[in-house]
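Inspection log for the structure reproduced underneath, given as structure tokens.
The complex appears here without one of its protein chains, the remainder shown in place.
Read from first to last, the chains carry the letters A and B; within each, the first residue is number 1.
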């Protein structure tokens, strides 16, 4: 088997990276599931207290422009945001579903892990077929806190210039 | 590397869960591939004899309502279903493709594994662009049988209230 051709040190590094990859995937899947189930009250607990959560169009991200669809500079601001989302989505029911794929660990040597992953978000409204809300990618700084991984920073960079109307809830 | 900060027992548990995760992902990918290739005759063999396979709208699932788009209470009923699918899809050709992502193992301690995963199903009909059929999630009870994993129960909970016309084939 080709995998066995690796020298032991390289194999150990791969194994460790593999475990990290597995755990970050689990974090992403928990993230998706909490949002898809509209368990918004659990959403802030995916972040550390001193965090950054932003949802920005790709164009602005590439150009370094500050405008964001969602901008939260702390866990407290995220709590405010999901409270607003809870109120709003009751008015216009829809089901959102996240597909987070192709996770890449960019850096894992130090105190924090830098990672990215693609995201496809679709929504289903009553009496409508399922449609794409947005595609994009997450750009993350993740830290270990009390034995679990949490977001220190999550940027959701979406490909459209149009603001999807459903961007009331976190993405 | 952060992954090495785990105590040995926790690391062993992670490794074991990781392996399980890998094998359930493989089951899901086999499942997707069998349906996408329309190898319907192989589909029932993904289930144990005494099984439950249901395709239900999310609304009904949440409210506990019994109505289902597909309801099979045994491997025999699944065989009947795929026979019907084989006949029907010959009349109106389309290609279906499954994207099963964000697998989560919910419980793995006992005789069976409980897991869930998001699913996006798209279809391509002749002279039409590819379009979304449904989004939703699988809710599974999986058992090990003769060295491989099989479904004891698979619920496909889809987000729409509308019945997609292509729900003749299993999802």
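Remarks
Assume a contact is a pair of C-beta atoms (placed from the backbone, for glycine too) under 8 Å apart; a residue touches a chain by one contact, two chains touch by 3 or more.
Values in this document were obtained by computation on a predicted structure and should not be read as measured data.
Set against the missing chain, the residues A:82, A:108, A:134 or A:156 yield one that touches it, A:134. One of A:9, A:63 or A:161 touches the chain omitted from the figure, and that residue is A:161. Annotation for chain A: contacts to the undisplayed chain at residues 1-6, 10-11, 14-15, 18, 21, 58, 99, 101-104, 116, 118, 120, 131-137, 159-162, 164. For chain B, the residues touching the chain absent from view are 13, 16-20, 22-23, 26, 28-30, 32-33, 36, 95, 97-101, 108-109, 113, 120, 122, 124, 126-132, 144, 147.
Keep this in mind: only the chains that are shown with their structure count from here on.
Our note on geometry: chain A versus chain B, Cα centroid distance of 24 Å, whole angstroms.
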